[in-house]
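One structure coming up, written as structure tokens, with questions to follow.
Certain chains of the assembly are absent from this excerpt, and the rest are unmoved.
We just call them A and B in the order they show up, numbering each chain from 1.
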Amino acid sequence: MIPRYSRPDMVAIWAPETKFRIWFEIEAHACDAQAELGVIPKANAEAVWKARDVEFDVARIDEIEAVTRHDVIAFLTHLAEIVGSDEARFVHQGMTSSDVLDTTFNIQLVRAADILIADLEALLAALKRRALEHKDTVRIGRSHGIHAEPTTMGLTFARFYAEMDRNLTRMKTARQEVATGAISGAVGTFANIDPHVEEHVCAQLGLVPEPISTQVIPRDRHAAFFATLGVIASSIENIAIEIRHMQRTEVLEAEEFFSAGQKGSSAMPHKRNPVLTENLTGLARLVRMAVVPAMENVALWHERDISHSSVERNIGPDTTVTLDFALARLTNVVEKLVVYPENMMRNMNQFKGLVMSQRVLLALTQAGVSREDAYRLVQRNAMKVWEQGADFQTELLADAEVTAVLSADEIAEKFDLGYHTKHVDTIFRRVFGEA
Amino acid sequence: MIPRYSRPDMVAIWAPETKFRIWFEIEAHACDAQAELGVIPKANAEAVWKARDVEFDVARIDEIEAVTRHDVIAFLTHLAEIVGSDEARFVHQGMTSSDVLDTTFNIQLVRAADILIADLEALLAALKRRALEHKDTVRIGRSHGIHAEPTTMGLTFARFYAEMDRNLTRMKTARQEVATGAISGAVGTFANIDPHVEEHVCAQLGLVPEPISTQVIPRDRHAAFFATLGVIASSIENIAIEIRHMQRTEVLEAEEFFSAGQKGSSAMPHKRNPVLTENLTGLARLVRMAVVPAMENVALWHERDISHSSVERNIGPDTTVTLDFALARLTNVVEKLVVYPENMMRNMNQFKGLVMSQRVLLALTQAGVSREDAYRLVQRNAMKVWEQGADFQTELLADAEVTAVLSADEIAEKFDLGYHTKHVDTIFRRVFGEA
């Protein structure tokens, strides 16, 4: 987790204070359930809640852990210091450390997911606003980096919207994947603890009981979760690459917002670099790199080994913090993106009329020319535009083989931009629904 | 794709014959829709269907492609050879190659998904059968590879069932992710083709129209698809590792079925190696390695670049073929797995009674001993078992500090296996529902 690429709310989820607070809640709710079952005295269960409003002393817990080398025992010892060692003596009874650790990790992931869902919703709002704003802003569509046919800037925003909307659905599914808890004991048999405790704790904490756990909650859930973050990161990269292309000097169809105080480069003051989207490209790699280790974590030995733990200590915070930051940064970039419609027009007309060649090809075919011949006719005139800077329409009008089958009006009609934008409304309805 | 790790049905999906057949269907259905719209003559649309029962000549298409260097044009040329070049002249009108290629790829993935779903269902049936068979077969549960507390073999199968059942859900979602088609033209604007054509073709082929495409169907869909295969592969590895552990000489709680003719090793005839599950471990890596490139494929330049294509030519067939083979192999392994309940008992009793130490610890605590003291008492007796091969129960009965708080009967009760299996039915109900 790199401070400059993090935001406080997400960071807070992974703070020791938060972790201990969740540990406490699990233990306290478990005591309630145990008391309800008559396994432990009600008074002891109630006593634990004395720590509800007490701030845990992280340094003290660390100190104890340095001796015991066991984090949960260290916490329980500290809890007993607060609650009273006699009152606390039933805390954690029948439970195993993983009951606490795994349920806590899932709660953190769920909270992280909630932030990421909100992030996606904010991004979607920005994309929609820009899509509507530029619904009819014509620009050239490109395949292979080469001019193809006209499209609109609104369609570009709209397709990013549709992609991120799918990501929102995926994120919600991913949240559900990890919204489970387990209080099932050393190997998951509930030998020392009644399943009711798990049910109670989960219900209190907004989780579903894991149908069958071992010592741990199965890691296929987490693999699916982190894979989803990887897909979202890849979509961020997708948008970032588009903007970086738009901002390159020769294209200049858009620019990231450039704040007044910003210096850009120590040496070239005229340069406005798309550093935010370049940064997003890198951040996407960081989120994505967690996917394979998360999958490697699935195959644990028997009822558990702890190889997954160090991985998760890293990728749990790092990927969620990075993705949160990246989504927020992207939202900001989208919101403030400076769009240059006039440059879009200039670019489209770079090779005069050439982008209409597809339409001319079709027109020739429909006028009865064989596909092979039509292809040849179009290619012949297109090359003049390409190589000599000629105007495509003019050349076509001067080509007897072309004018033999297409009238001047028919040719002119092929250069009408409206032809290309006529279904934009249809597509917008598909993406955004009826206005 | 390695022949020895493939099955014919899945391989067939990726055969050139299948691909061309799908191409044909897309083109033919598109002609129908175009005729319906009055864009092309109905007779021409009907004529195309003449090729419905004709086998396409793959060698001939390759021959043409060697000249044109364009696969779709090569196919269309061959189609015209069958249908008649005059009749065929409206085929592909208004479409771009990617309309055909991308829709085809998705159809292949959907078909592959259908096989994988059936594979998962077969695996689930096998896991359920073995779970019920061994519901009460007690074995030691292990964390960190170290004996913990008793569990049952049925719970092991049941948790694999639950995991694979989640994978079935994920696979169905993944199928839905890629069950879209696009016939939207060069940059996705429908400039040259009415959206109705896309709707018609998709409806005929069991797809949903892609709400907004560019020249291509967005690749976040495929990233999510291949990520799902990676999760499933990781679950396969999870089961494979368990079986490999069970079969190791010192454990020997189960063995892969060993056929009569099989030689095992060229030099050590007594060896029965878990080669199938070792192989599955490797196959899991192969499926998983496609996840990152599939994610790298998401960020295409503008309306498309073709960098994703070579990746998909590989991972499309390779991962689905490998995963299909792996699921089938695993199902076979699970069905025929030779389980040794007596060895499970032998292993559990390796350190006499020691696995019950957790219960004794709890009993001491509940009898009023502080957690620290209880820990010390248990540890002291446990070490004698560990280091001198003593019997845990006997040692406890001889420990005055222990017997001061626990009676002989109370101690004996702690060594009852039924204590550990009492919630197996509850867990089975959670996993398999009411019988």
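Just so we're on the same page, a residue touches a chain if its C-beta (ideal position, glycine included) is under 8 Å from a C-beta of that chain, and two chains touch if they have at least 3 such contacts.
Everything quoted here is computed from the prediction, not taken from an experiment.
Oligomeric state of the entire complex in this file, given as copies of the one sequence with 2 shown: 4.
One rule holds in what follows: only the chains that are shown with their structure count from here on.
Mean C-alpha position of chain A lies 24 Å from that of chain B. Residues 85, 89, 93-94, 141-145, 148-151, 155, 158-159, 162-163, 166-167, 170, 173, 177, 185-192, 195, 209, 211-215, 218, 220-221, 223-224, 227-228, 230-231, 233-235, 237-238, 240-242, 245, 281, 284, 288, 291-292, 295-296, 298-306, 358-359, 362, 365-366, 370-371, 419-424, 426-427, 430-431 of chain A are the ones that touch chain B when the two sit in their complex.
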